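There's a structure below that I have some questions on.
The full complex has more chains than appear here; those shown keep their coordinates.
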């Protein structure tokens, strides 16, 4: 089947994602699922919207480095390096036009520090970067991870873990 | 030397590039030269500004696929496939929020079709994508390519080629 221009095209990133949710942020992903022409190309794109005080909570991309540019608002961003680098926090306040890089696999987050919405775009070095939201993955998996395991790992009472697993249950 | 947050940071992409030039467009590049933390990461970012009727003339990126999102204005974009695919033109009119992909090595262009400035951001699948502007490279190299070679290749009179080489001389 012959490729056509539409196979390299997507529309709609001018529209803010719906931030009416728990974290008050929204990621709109444009990867190989939306654009077949990205197959084998090693790149994709996202738009991220943040309501006032909205957060993109700690997460990783298992197959991509992310380069983010802030278009509107004020964003506090950071990633934590791996154990070998002593889990150092690399953080920065971003203003419009600022760019920040989150290296592949590192846990990172963004927080809207202002009273107005924030908007960012980001490129990712994979046609299918993947997202692992830490809290949802650890406390909200299906089925849940044994609470004893998490209680010890996170130094939490087992009942607190059970409570978290109930809250994060899909 | 220990890495720090600034090694993953760049600022200034909120400012329009200077489009007061021949092509009336400007590309601001954020790659490993600006952000050392991009080293080995396989990704970089650009902001592209287009004055009214400004053009980003036919060019290639020898080491990257590009995914572009239009923020403001109206852009006519396209790439031409390789000889094996019969040099077909894949073109599209883009409006704000539209995304288009230019596969690695393909000759592509963007043209602002409107009376107002246009602005786009693009991710590239290399820390150092490279840019080869076709006309400048073919007719404006240092030293110039022998005009006879170009005259035959481009089916132009050799004096036209000499004239072009004078115009494109750096």
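Observations, loosely collected:
Going by the order they are written in, the chains are A and B; count residues from 1 in each one.
Just so it is clear, a residue touches a chain if its C-beta (ideal position, glycine included) is under 8 Å from a C-beta of that chain, and two chains touch if they have at least 3 such contacts.
Predicted model only: the values in this text are computed from it and were never measured.
Taken as a whole, the complex in this structure file is built from 6 copies of one protein sequence, with 2 shown in place.
Assume only the chains that are shown with their structure count from here on.
For the pair chain A and chain B, the distance between C-alpha centroids works out to 29 Å.
For chain B in complex with chain A, the touching residues are 3-5, 8-15, 30, 35, 37-38, 41-45, 47, 64-67, 69, 71, 78-79, 81, 85, 90-92, 95-104, 121-125.
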